[in-house]
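Excluded from the complex is one protein chain; the other protein chains are retained at their positions.
Let's turn to subunit A:
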Amino acid sequence: MSQVPDNAPEHCPGTGSEGAGSADACAGCPNQQICSSGVGTTPPDPDVGAVRERLSGIKHKILVLSGKGGVGKSTLTAMMARALITLNNNTEVGILDVDICGPSQPRVLGAQNERVHSSGAGWSPIYVCDNLCVMSIGFLLNSDDDAVIWRGPKKNGLIKQFIRDVNWGELDYLIVDTPPGTSDEHLSIVHYLSTSTSTSTLAAVVVTTPQEVSLLDVRKEITFCQKLNIPIIGIVENMTTFVCPKCKTETAIFPATTGGGPQLAKDTGLPLLARVPLDPTVARDCDSGLNHLTLHPDSKVTQMYMKIAEQIVEYCNGKKQQ
């Protein structure tokens, strides 16, 4: 990836590009002289080998993205991981939580009090069950309410350690829970996960809720993926409708004023993987770190998450054969 310094002007061609220092956009840039002299190019990352080594045992990497906060990325990540194991209990799954400021995976997976240990083999991820492991900054903080007031470079440094230093072992799937937005964490995780052999999959699942205020941000996330050449497996619309437990009336609490997930899928040509209803038991189970899929195997939400997992498997198997 060509580097764009933080003080660069709009349309900076990147310090590593051929036009660095000489493009029209370079006029007036404080780095122009350095770029045109050729000495300012970014040196190769010494950790590339170590990152590649760690990733070599991971077959499929799935980013769970949204752009919008609060649409259910963390819930989807955990449920999708559990669903993949339910489909085939020989599947080895890892979850990487790169939401540095607001880590949710420790709570959702019922692993809040765990600590990370390090040995010669690297950092041990936390095992929630035999074939599901997870890494999050939530396990590394000394208190459960300490503010993580980190600027971008420090967040990027930890994300690199999550890839380079964690002993992930052999995984069929690494599912990455991301924070809202399109910033440091997203650029970093894509950069490091792309340092891998071409036989492994890197793809995204995009989550939205039905209302336009979500779709506004999610469209940006889709163009982010397209800009960075990350294929999108499909769109999940979460919190589609709510069914009253008493009278069974269905209400769209977050109305799809502009067509919601289905319209977005149509506009972008992406598959709509599922429309997941709002079920209060999901929120309660996530709060308590319980596995909704095993507690409520017949719920509509469980059916939808199994459907999403099946489509992930189908996509990844299809990529393997190409």
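One rule holds for everything that comes next: a contact is a pair of C-beta atoms (placed from the backbone, for glycine too) under 8 Å apart; a residue touches a chain by one contact, two chains touch by 3 or more; residues count from 1.
Keep in mind that, in the parts below, contacts and distances are computed from a predicted model.
Q: One chain is missing here; what is its name in UniProt, given the choices "Molecular chaperone MKKS", "AAA+ ATPase domain-containing protein", "GPI-anchor transamidase component GPAA1" or "tRNA pseudouridine(55) synthase"?
A: Per the UniProt record, that chain is "AAA+ ATPase domain-containing protein".
Q: Based on the whole complex, identify which of A:Ala111, A:Leu171 or A:Ile222 touches the chain you can't see.
A: Residue touching the absent chain, from the options given: A:Ile222.
Q: Quick one: say which of A:Ser183, A:Thr294 or A:Asn317 touches the chain that got left out.
A: Of these options, the touching residue for the absent chain is A:Ser183.
Q: Taking the entire complex into account, which one of A:Ser104, A:Asn131 or A:Thr240 touches the absent chain?
A: Residue touching the absent chain, from the options given: A:Ser104.
Q: For subunit A, which residues reach the chain that was dropped from this view?
A: 6-7, 67-71, 74, 101-104, 107-108, 115-120, 123, 137, 140-142, 144-158, 161, 165, 179-184, 186-187, 209, 211-213, 216-217, 219-224, 227, 242, 244-247, 249, 251-255, 257-258, 278, 280, 283-284, 286-288
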